[in-house]
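Let me begin by handing over the structure; questions about it come next.
In this view, the complex is presented without one of its protein chains, the others remaining in place.
Take a look at chain A:
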Amino acid sequence: MIKRLLAATIVATLCLMSGASATETINMWVRTGVGDSFKKVVEAYNASHENKVAATEVPFSELVQKYATAIAGGQAPDALSMDLIYTPAFAAAGQLEDLTDWAKQLPYFNSLSPSHVRLGTYQDRVYGLPLSVETSVFAWNKDLYKKAGLDPEKAPASWGEIEANAEKIRKIGDDTYGFYFSGGSCGGCMIFTFTPLVWGSGADILSADGKTATLDTPHMRKAVDAYRSMVKKDLVPASAASDNGVNFLSFTSGKIGQQSLGAFAIGTLVTEHPEINFGVTLIPGIDGGTSSFAGGDNFVVTKGTKKLDAVKEFLEFVYSMEGQKVMAQYGSLPTRGDIADKVLEGLDPRMQVGLQAIGVAKTPYTLQFNDLINSANGPWATFTNAAIYGDDVDAAFQNAQSEMQSIIDNAQ
């Protein structure tokens, strides 16, 4: 009896499996906070193809641990839009599908975003390919500038100017604020929007080889002071002190005069908040210069997935002119250099600033990125809150510096 039941189940399963192979459904994960570009490209793909992509959004601060646990538990999705910074760690752990042979025969392989491919390559094999590119930029609300008596077309060029403008904007009304940042221990937000202040002036938080923490520099002290001063003068909403990234797009409320955000946000603003009249420029360094964080996602495939062909078909669609256009419209900069100009043709000119930022942008390279920077309880996230909101700035520097160093040393 049991044997017969078992046989029946097997037959039924086989039927289901063969039925599914005609049209596959790829399960994909994507992190939150990357705008709508991925969602929209999935919609476009699903509308025009037999195979379907089922995308699941995972909170950006938990994506890595969720994916790692899912792999350990055998429940991993077929493919993933992964913060490019994590590709080396997962490739090194042997959890990703080797895409080398297929990738290299793509006619445009050599014009794919080089920093993505570099981080997606481990021991000369390609495990990750660029999916979305974004850079951090500085945005200001032109309507609020006008109301405050400022020139709405003149982009601020220094942090002194930003603070002075913020003071004027704050005077407009009780619920209008001059500046915003996610200050409640959001490591990801702050590495994206705050480190450009020191990068622009030539300093960095890690040494070039990633083996020494170099947090305590005069530039970082000045950058912290600039933010502290704006908080103290009540130019930043009180909610910023505990915002762990959920309200990163506060600028969209129209009550924030200035904020550093990303190219994805430009896409969101243009498509979903057309009422907000804003300008975009590069983030000024604290002592002159400009900088930006070049980030974005790599497309990686979980080792052993049975839907490799469908996954490849989806990725080829993303790289097509149509796919690239959809992505760019919602704020992801083109991943294919050879058609970048054509893709951006006719799109919002402010996207060009995002593209321009790539020229001055940096991407920190460290295998401990999650532990050091992104984790809500990591030293960087804690530092940003303690230094800007805490009472003891010196202690904040000291603690973060020594904890970062000890994490780096323990991992050697």
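The rule is short, and it goes like this: a contact is a pair of C-beta atoms (placed from the backbone, for glycine too) under 8 Å apart; a residue touches a chain by one contact, two chains touch by 3 or more; residues count from 1.
Note that contacts and distances are computed from a predicted model.
Comparing "Sugar ABC transporter permease", "Xanthine dehydrogenase family protein subunit M", "Ring-1,2-phenylacetyl-CoA epoxidase subunit PaaC" or "Actinorhodin polyketide putative beta-ketoacyl synthase 2" against the UniProt entry of the hidden chain yields the protein name "Sugar ABC transporter permease". Contact with the omitted chain, checked across A:Asn51, A:Thr121, A:Ser185 or A:Ser201, is made by A:Ser185.
For the chain missing from the display, the contacting residue among A:Tyr45, A:Phe90, A:Phe179 or A:Phe264 is A:Phe90, taking the whole complex into account.
From the options A:Ala72, A:Ala157 or A:Met321, the residue with contact to the chain not on display is A:Ala72.
Of the residues in chain A, those that touch the hidden partner chain are 65, 68-69, 71-72, 90, 93-95, 184-185, 237-239, 241-242, 244, 370-371, 375-377, 382, 385-386, 389-390, 396.
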